[in-house]
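Of the protein chains in this complex, all but one are displayed in their positions.
Order as written gives the chain letters A, B and C; numbering starts at 1 within each chain.
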Amino acid sequence: MSTINDNVLHGDPGVEAHEPSHRVPVGGEVASPLQREAAVTIFEKGAKGRRAFTAPRLDVPEADGEQLLPTALRRREPPRLPEISEPELVRHYVNLSKRNFDLDSGFYPLGSCTMKHNPRLHERVAALPGHARLHPLQSAEHSQGALALMHNLEHALGEVAGLPHVSLQPSAGSHGELAGVLLTKAYHEDRGETRTKVLTPDTAHGTNPATVTMAGYEVVKVGTNPDGGVDVDDLRAKADTDVACLMLTNPNTLGIFDANIEEIAEIVHAVGATLYYDGANLNAVMGLSRPGDMGFDIVHFNLHKSFTQPHGGGGPGAGPIAVSDRIEPYLPRPVIVREGDAFRLDEDRPKSIGKLRGFQGNYGCFVRSYAYICSLGAEGLKDASETAVLNANYLLARLRNLDVADRLPLAFGELCMHEFVLSGAPMKRDLGIKTLDLAKRLLDHGYHPPTVYFPLLVDEALLIEPTETETRETLDAFAVAVAAVLREAEDDPELARNAPYTTPVRRLDEAGAAKRPVIRQPL
Amino acid sequence: MSTINDNVLHGDPGVEAHEPSHRVPVGGEVASPLQREAAVTIFEKGAKGRRAFTAPRLDVPEADGEQLLPTALRRREPPRLPEISEPELVRHYVNLSKRNFDLDSGFYPLGSCTMKHNPRLHERVAALPGHARLHPLQSAEHSQGALALMHNLEHALGEVAGLPHVSLQPSAGSHGELAGVLLTKAYHEDRGETRTKVLTPDTAHGTNPATVTMAGYEVVKVGTNPDGGVDVDDLRAKADTDVACLMLTNPNTLGIFDANIEEIAEIVHAVGATLYYDGANLNAVMGLSRPGDMGFDIVHFNLHKSFTQPHGGGGPGAGPIAVSDRIEPYLPRPVIVREGDAFRLDEDRPKSIGKLRGFQGNYGCFVRSYAYICSLGAEGLKDASETAVLNANYLLARLRNLDVADRLPLAFGELCMHEFVLSGAPMKRDLGIKTLDLAKRLLDHGYHPPTVYFPLLVDEALLIEPTETETRETLDAFAVAVAAVLREAEDDPELARNAPYTTPVRRLDEAGAAKRPVIRQPL
Amino acid sequence: MSRYTATTDADLEAMLAEIGVSSLQEIFDRQIPAGVRLEGPLDLPEGLPEQEVYAHLRELAARNTSAEDEITFLGAGMYDHYVPAVIDMLMGRSEFLTPYTPYQPEISQGGLQVMFEYQTAISELTALPVSNASVYEGPSAVAAAAYLAHIANGKGRVVVSRGVHPHARAALATLAAGYGHEVVEIELRDGVTDPDAWAEAIDGETGAVIFQQPNFLGAVEDAEALAGAAKESPAVVVGSYDPIPLGIVKPPGECGVDVAVGEGQTLGNRLDFGGPSFGFFAATQAYLRRMPGRIAGETTDVDGRRGFVLTLQTREQHIRREKATSNICTAQALNALAGVVYLSWLGREGLVELGELLLQRTHYAREALVALDGVSALHEQPVVREFAVRLDADVDAVIRRCQEQGVNPGFALGREYDEFPDGLLVALTEQRSRKDIDRLVEVLGAAVAAERTRVGAAS
Partner (left out) sequence: MSRYTATTDADLEAMLAEIGVSSLQEIFDRQIPAGVRLEGPLDLPEGLPEQEVYAHLRELAARNTSAEDEITFLGAGMYDHYVPAVIDMLMGRSEFLTPYTPYQPEISQGGLQVMFEYQTAISELTALPVSNASVYEGPSAVAAAAYLAHIANGKGRVVVSRGVHPHARAALATLAAGYGHEVVEIELRDGVTDPDAWAEAIDGETGAVIFQQPNFLGAVEDAEALAGAAKESPAVVVGSYDPIPLGIVKPPGECGVDVAVGEGQTLGNRLDFGGPSFGFFAATQAYLRRMPGRIAGETTDVDGRRGFVLTLQTREQHIRREKATSNICTAQALNALAGVVYLSWLGREGLVELGELLLQRTHYAREALVALDGVSALHEQPVVREFAVRLDADVDAVIRRCQEQGVNPGFALGREYDEFPDGLLVALTEQRSRKDIDRLVEVLGAAVAAERTRVGAAS
């Protein structure tokens, strides 16, 4: 049953085709604007002697360079960096940028990545010199603003997590995971226990098992039940006193909130293990349900997901962690200490696991996420999660009501949280196009495709996360596009199999790239 | 004779065609990325109640609004502005931006417009709060930095012009022209003279005659001699004591430096008229030749041309003027006065023509142009003009050596200054494509075309100004593209006549737009 | 070669060969007469590395007291409104920042559509059907409106209220001196344009009448009455409007105004010590073909796609030359972009909320100030975002005292109005909170008191 108007339903502007009266002439020399530009690297541009940099004058008496740095320690030939004027430099990278799709240009429902709007206010405040040119070793007295900001952010994150202590230090989600597992190790070792295993569900993100290995534990997989939650029996069977930790994402990467979370926590705690919350999906539950209240001991946040740090094409991010009282003594150092109205960094933490990285973490990300929290407040954060879940369920329903469901059925459950997983298996069987083909064809419609082939336990998985900052019209249009690809494939599956057609490059030879890696420009 | 290598000559990457193995399927639904997006305005997006703005709380006791502003003075219905969330707003305008060609993306040889590189440093310094949030009525005591900057800029511009006094006030070139002609009027009136005519050559930019009319003078046209300079005999015939001024561009819009400039100045001054320098082409002569030394009384600068203020798609700009001693008393007020180390604005200028606009002019542009002058210094400005002239002559030679000259001959002279004019008349006659067609076909090659159909005295004119910030490779590639269009037209002129094909929209119905003007969105 | 040029020695050699000259000098020697060649270098400092230019410009900035450095109530034509961050980003995009005027519409649809949207927004704001794509700024827009009247009806007399911004009146006078018009100024009475003097001044030779809304003293004029008074005359009725209050103040199109102009700085543009901003210029249908400046219009391409072009160009200098409606060429496209983005950001409800907030805060500030000893109302008219008071103390001295305390209390009216030597004009924006107002009250009260004591002691 559709309650929205037909224009929205059928009038996807993204595919309203204009039949040009003059196509690019056959045999003509000019391809589509981006395709006609062959990729040329910066090392292939410029000319000997060109430069964008003007060195400051040597304003001190010149000493003998050989005296200051003997030849034996000196470089013989300068690195062959580009030689290029500023205008060329600008054009090169501006034109490269045009070969990227981005969130400010279109819908980006990449599941598990929370591609929500990145407010520009955050870039403005992060660029204030008082933040941007603050040296990390500036004395506490001279960095009170930064320490106060971090303190406030810690409080806010702790409140969202429902856990009292926060360290902002880790650099990303996976770094937070590493911190969390090392905290678990320190906790157990401090109690004289040596544990060897960490449990991860088969829906877990790859960083979870990879982290476990790095921290010196063995990975033990836990199964998934028919509702998409943890197989509690399997968990019970595997939870013994060798187990240090269960790492869980909740809602998990299927978009399913685990109905048995309380029981799971009990089982894990009963054997003395910690319960670790992979916060990549926190965007579903802010202000609605708190990991601490669910029984989690350690939580990481991806500030670049729920808290709007722009993804930057693969970072930067930040992965703060929140922990319970019993984990607190082991937190990375330094910790921020408040004394009256003043703040300082405390390095004197004898039980600390130490440091995961230099200085105080990715402060620039803290500024952005803190600004976001200031903008939204308690109500706004809750609204964000509610709307994220609403949008996901709406898109799911739209797809269902466009009769997409028999080709792309929901993998688990009926409703979802902030994201959902469809299986492309029937589509592959009936139409002969794979999830990858669907994804590539969506590129021609101007969309970033959902996450594909993850989570692993769903055949031909398509993981869709619209986020709260998208409009209903966008969701409608996307649903129509998916339906259109399926419809088109009924007539001619080759269209999708050979897609995309309109992108700067088309399908790339990834196998060849891996077989004969060319990972730098030969000069 | 070509001294550059063949790769550069023949390997224009802009048109190196890839023959796609799968074109957009015939009858397929998806056009090229930008063409598939139908134009949708911001007024057609959003939904009732959406918003990007959060109003500050009412933090004062609420008074009765009707009391404060009676109904009779009140608006009944709010204006129907867009209702849109911030993410939608951002996407709308980011996507609109992608429908623009720009200088940071490619070559922009638009003659008479000096599309030189806009350094980003200038945006950074202009955005410093001490400049950007300075109120124009701030007291002199509290705006010493701004006044010093303006004073320094006045000095630098005066030095480039070779004239001692500068007013930064006018908002653009044409505004500077208006100032200049009004100054002339004030000068003559102050001497008890009433003059009625202003001379402009037929190569003059349209703003010149338009300005003359606005200032209450009659336009008298002066002819052009076979070398592209002022027809001195014609000038001599028309220069009488009714003439208030001769407005000249030198080099003129043909890119020709007037060989008779000294004689011209003599003739004009002999009848008591002023000589006005339209500085739009100053980029040819900075540090090489000075209008003041040529005999000009009044000069305007286009800071958005020679001095890198970005054009902004049609402004902002700034049009400062420099004048000789005898014109100085009439300068717009206020003028900046230096007293010891302090600066102040002097409004007490009894002979001043008054004000052309509010406050002190487009200060934000002054900051950028001043930064540019600081970066380049005397040598750099000279290098800029030398290179601009070198690049123009090189491109002219490249075209000639690619055998383009018989279809697109140089309109006047042999060499040129910073720009040159080709005539498309032979091309039109021999190949059946007009200058407009060539321009439109160049769009498909990824270039902004040169200025077309200006100056008016050249048939099918093509006015090309490469500027100094382009590389030799770019000039080579452009020359190859022009040659390619001509070559292609020999086989099939329809290709150019129907071009462009690859732009977001193709040729537009301009006549229809003017006949039935739709200049706002009906709501 | 500078960092912005790219001609290496090898390039130069090859290029000279291609041109067929032996040196760069030869190119100039063959074109520039010897008598006007500059021999020595320009008397300018040496060029600097980027970092040093930055440091120098930062040092200059530091010698200014900006709206970040004090709590400011300075307005008088430009106002310290908050500029949302999206505007920085959009104005900074190369695609908007660096192109020329959209002469090639096929590759300029972005800028052209922005103009079209801008025109729509201004048309909505003013309730007038026609808007151009921007003129330079507010005061010169007033002069441009009078020029439109001049070419429309040829009458030689302009009647202008002294409630119009002094800079606008000055710009009008400067321009009118060119084409020889008489300008008659009408006094204010009780803070608004004297209606009797206004009506009396308008006659059959009056080509334009001009008022400002709210006027320079912050007072909301009875625009309908002012426009009505010109009804029987040939005059074009021109209103110069502050756009911010137009969410709540009756728009020109509903008051009988023919041409509405105004300063666009408040719409998403920075103060920038006075510019660049933009002027808006809207009119009734009758004046469409007399408008100055660019106008974007909707049309279709050869494939039927919707598109936009510069239209009605036969008004313009590059086509019509001496017969053009104006000489304007480069205008303020980028600032007008900021304007339409700002209006979209505020949105339909936001503009009204902003107006109501300013109305309330301005009222609060006015009441609190006139309650101070030595401060009284200069007029009692309705005000929206700015108001005038009289000080029983030297205004400049009081301002100086306040600035020493980090508060800029406003504009000394005596700088522009001989008739108000004791006047202070106080402006509000949404960035001045109640706390800021309370601080103003405290600081101004103390400054007035101190100044009176000083003078009392001296006498």
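Here, a residue touches a chain if its C-beta (ideal position, glycine included) is under 8 Å from a C-beta of that chain, and two chains touch if they have at least 3 such contacts.
Since we're looking at a predicted model, the values are computed, not measured.
Participant: Specify the shown partners of the omitted chain in the complete complex.
Facilitator: Contacts of the omitted chain with visible chains: A, B, C.
Participant: Who touches the missing chain here, A:F107, A:Y187 or A:F257?
Facilitator: The one listed residue touching the chain not shown is A:F257.
Participant: I need the residue numbers on subunit C that touch the omitted chain, in ascending order.
Facilitator: Spelled out for subunit C, the touching residues are 50-51, 54-55, 58, 68, 82, 84-85, 89, 92-94, 430-431.
Participant: To test your reading of the contact rule: which positions on subunit B touch the chain that is missing from view?
Facilitator: So the residues of subunit B touching the unseen chain are 18-22, 46-56, 84-88, 90, 94, 119-124.
Here, only the chains that are shown with their structure count from here on.
Participant: Where the CA atoms of subunit B average out and where those of subunit C average out, how many Å apart are those spots?
Facilitator: Averaging C-alpha atoms per chain gives centres 21 Å apart.
Participant: Can you list every residue of subunit A that touches 2 or more other chains, as numbers and ranges?
Facilitator: Residues 18, 20, 22, 47, 54, 85-88, 90, 94, 119-120 of subunit A each touch two or more of the other chains.
Participant: Find every residue in subunit C that makes contact with two or more other chains and list them.
Facilitator: Residues 1-6, 11, 47-48, 50, 52, 84, 86, 88-89, 94, 302-303, 305 of subunit C touch two or more partner chains.
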